[in-house]
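All protein chains but one are shown in place.
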Amino acid sequence: MSADTKFHMHHDSPEQVGRRERLGVRLLIVADGAFVFGMIFSYFYLRNLNANNGWIPKGGHHLAASTGWVIVLPLIVAAIVHKLGSRQMASFKNISIITLIALIVGLYLQWKQLAHMPFQVDGDSGKVFGFEGSYSSSWVLIAGANMFHYILATFISLGLVIRARRAEVDPILEKWRLRTAGSWFTWIAISGIACAITTSII
Amino acid sequence: MAPTPGEKLTNFFKRRDVIIASALGVAITALTVIIGGWWYTKWMPTALSTDMKSIERLMVIFTWISAPVCGTVVAITLYTFFNRHKGDTPPEDGPAIRTRGPIVILWSVVSSMLCLVAVVYGLIELNSAEGKAQADAPHAMIVEVTGNQWVWNFHYPAQDVTTDKLMLPINQPVEFRIISADVNHSFWPVQLGVKADANRYQVTLADTTPNKLGTIDVKCAELCGLYHAYMETTGAVTTRADFNNWVTAQGGHTA
Partner (left out) sequence: MTTLDHHATTRPIPNPKKSLITKLNMGTGMVVGIIFALATYYLINPHVDQSVAQEYNRQLLATMFMWSLGFMIGIGAFIGPFRWLIGKDLTDEENLYLAGDGQGIKRYFKYCTDHKVVGIQYLVGVMTMLGVGGTLAMMIRTNLIMPGSKFVSPIIYNSLVGLHGITMIIAMIIVATGPFGNYIMPIMIGAADMAFPRLNALSWWVLFTAIPVLCSAWFLGGIPTGWTAYAPLSVQAGPGMNAFIATIIIFAISTAVAGANITATVVAMRAKGMSWNRVPIFVVGATVSVALAIPAFPTFMVSMIMTGLDRTFATTFFDANFGGSGWLYAHLFWIMGHPEVYVILIPGVAALMEIAPVFVRKPLFSYNAAIMGFAGIAGLSVLVWAHHMYMSGWMPMLNGPFMVTTEMISVPTGLIFLVLLGTLWRGRPWMKLPMLGVYAFLWNMLVGGITGLYLSDVPADNYLHGSMYVTAHFHYTLMGAALTGALAGLAFWFPKMTGRMLNERAGYISFWFVQIGFQILFLGMFIAGAEGQPRRVSDYAKTFATSNMVSTIGAYMIGIGMIVLLWAVVHSWRFGKIAPMNPWGSKTLEWTVPYPVPLVNFDTPPVVTSDFYGYGKAEK
């Protein structure tokens, strides 16, 4: 075989590549969805079981329902802005920054929440932080997963912002990439809403 | 002129391979039925309760249900195995049978029916066990079983006895209330046909009525750490009088 046949490997049309990439991302979203399902399932399972009255033990704390929703808002903003912005490649260059800023704000808020959660009961030694019960444990896990979503989304958004400013990117393929990224943004907004609904039910 | 379905069927059963395979199938089914009748009972320990007896019966009946499947599969495999092609070159092509609709349907229906029999039988057994448990509950003797790493403890609240030997009077319904002091265990008095996990802070119920005198081996059936293998004790099904004597000897009081 000759060098040029080799060279055509993977050079399907941008549509084919784009469709394939979107399919791949959607499959990974299924995996992530199972993860989120596992967390929400655990939350309600432990809540209903309330073993040894330890969901929120006597004298324990819980967070306001709004705590979870604060985190979701930037996600929703990011997803909608991205969706609207990616319709026009020309304007996406500027609009994409809004998505990025929303995500960074959300990331910061999520980090603040995780760092300042009112669950440390073991204040004296300052070494081990304790969790009061299964509510606080489940809450922290969900917040951690949101954090992971945020980090990935911020990475993607940052990439899209930079790439929108570079000329050598294949525009047709890039349009597909925007849609693919949009799948992810939409999904994390949905999962964020699901998690916020979950943590609203204390 | 095309043969009628009836003729087709007659011709089918006149074929050499069909005759041999059917004969093999019938023979293997019969063999499975015969062996299945005693196989499990031979190995399983003496049943000391009706629960254990019904488990033994269930194993036999399930073996019988699967016997025709076993007969069919083994007959066809054996027949084709002995009919194999020898040599280093690929054999001639066989008949290009893509599918046979009626066979697929027949197979699905028969296997579904067999499955249905197993399901229904299992559900009936399960139901009757639950019904019996409910009927027995009011006059059952309560035994609180606690799994610790790596010993079993038995507390008889009515008799006020705590012990590490499981003693049960014959023909007395008994309700086990099982709990763990640490990790998960699984309470398994082998000869009684009872098994239930011991969880922390969650009582698991199990019940049975011993109906035969004999010794009981109590084991742990859930990996629970270092000495899981040694987390066992013994016990016995005794007469009411012997049980009362034992309770008195342990410092408890008989009702």
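Each chain carries a letter (A and B) given by its place in the written order, and its residues are counted from 1.
As a convention for this text, contacts are C-beta pairs under 8 Å (C-beta built on N, C-alpha and C of every residue); 3 or more make two chains touch, one makes a residue touch a chain.
The structure presented is a predicted model; accordingly, all values stated were derived computationally and were not measured.
J.: Which one, B:Lys8, B:Arg100 or B:His253, makes contact with the chain that was left out?
T.: Only one of B:Lys8, B:Arg100 or B:His253 touches the chain omitted from view, namely B:Arg100.
J.: Looking beyond the chains shown, say which of B:Ser108, B:Gln134 or B:Asn171 touches the absent one.
T.: For the chain that is not drawn, the touching residue is B:Ser108.
J.: Which parts of subunit B face the unshown chain closely enough to count as touching?
T.: Answer for subunit B: residues 17, 40, 43-45, 51-52, 54-55, 58-59, 62-63, 65-66, 69-70, 72-74, 76-77, 80-81, 83-87, 90-100, 103-104, 107-108, 111-112, 114-115, 118-119, 122-123, 125-127, 129, 178, 182-184, 186, 188, 190, 193-197, 199-205, 217, 219-230 touch the chain left out.
J.: What residues on subunit A make contact with the chain left out of this view?
T.: The list for subunit A reads 1, 3-13, 16, 19-21, 23-24, 27-28, 30-35, 37-39, 41-42, 45-46, 49-57, 127-138, 140-141, 155, 158-159, 162-163, 165-166, 168-170.
Quick note on the criterion: only the chains that are shown with their structure count from here on.
J.: Can you check how far apart subunit A and subunit B are, centre to centre, with Cα atoms defining each centre and the answer in Å?
T.: Inter-chain centre distance comes to 47 Å.
J.: For subunit B, which residues are in contact with subunit A within the complex?
T.: It comes out as residues 200-202.
J.: Within the complex, which stretch of subunit A touches subunit B?
T.: Against subunit B, subunit A makes touches at 51-52.
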